[in-house]
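Reviewing the structure listed below.
Presenting chain A:
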Amino acid sequence: MRRITIVAVLAIALTVAISAISFTDEAGWRDGGGSAMTIREVVGLPSIAIGTNYEGTRNPLLEMYVRPLYDIPGGYDYAVPSSFIGTPLGIPAYRETIPEFNITIKKG
Partner candidate 1 sequence: MTLIRRHRNLFKYSLDALGRYRMRGAVVVVTFLIATTMISAVLFTKDGLEREAEYSVNAAPDLTIQYLKAGRVVPIPAAIGEVISGTEGVERVLMRTWGYAGIGQYTFTVIGLDLQGLDLTGGAMGAIESGRFLTPDDAGTRNIVIGKLIAGMLDLKTGDDMILLSESVEATRFHVVGVFSDQSSIYTADMIIMPLEDANAFFNMPDGYVTDFAVYTKPGADAGEVASRMSTIPNVRILDQDILLRGYKAAYGARGGVFTTLWTILLAAAALIAFSQAVVVGHESKFEVGLLKTFGFSTLDIVEVRLIESLIMGFFATSLGMLIGYAYAAFFNAPGLVDILLGWAFLPKEFRLPVFVSAESLLSIYAVTVIPLLVTTVVPAWLNAITDPEIAMRRGTA
Partner candidate 2 sequence: MIEARDLSKIYNKGRSNEVTAVTKVNLKIDGGIAAFTGPSGCGKTTLLSMLGLILTPTSGEILFDGENVLAYSDYWKTKFRRESFGFIFQHINLLPGYTALENVLLPLYASDLRPEGYRERALELLTGLGMKERADHTVEQLSGGEQQRVAFVRALVKDPKYIFADEPTVFVDEETSKVIYDLLSDLRERGKTIVLSTHDPELIKIADKVCRLCRGSLEKEGGRAEV
């Protein structure tokens, strides 16, 4: 087989290989991820460690892109108080019905 024909064969083979990996991964998603799932249930919180709280271990370039994360486990309050962000503001039922709710925003 000529060398250049090998390139063509490889192009097909490599494409099939990565497509097969994708197909397997997509199918695997429906299973829900295996035994690691049990720890999620037991621990009871989404706790992917997505960052440490200590500035010395963070990437300074990245910090400007990190957003406040509602003080959920694994996240951290950074520069903006997390209570200004989140569903309660987005759902009218919260804004209108909770007595003495955070009244930073009040629609006239």
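Keep this in mind: a contact is a pair of C-beta atoms (placed from the backbone, for glycine too) under 8 Å apart; a residue touches a chain by one contact, two chains touch by 3 or more; residues count from 1.
Per the selection procedure, all candidates are chains of the complex that A comes from, given by their letters.
Keep in mind it's a predicted model, so treat the numbers as computed, not measured.
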- Message: Which numbered candidate touches chain A here in the complex: 1 or 2?
- Response: 1
- Message: Going by the contact rule set out above, which residues of chain A touch candidate 1 in the complex?
- Response: 2-5, 7-8, 10-12, 14-15, 17-19, 21-23, 25-26, 29, 32-54, 56-59, 61-62, 65-67, 69-77, 81-84, 86-88, 91, 93-94, 97-100, 102, 104
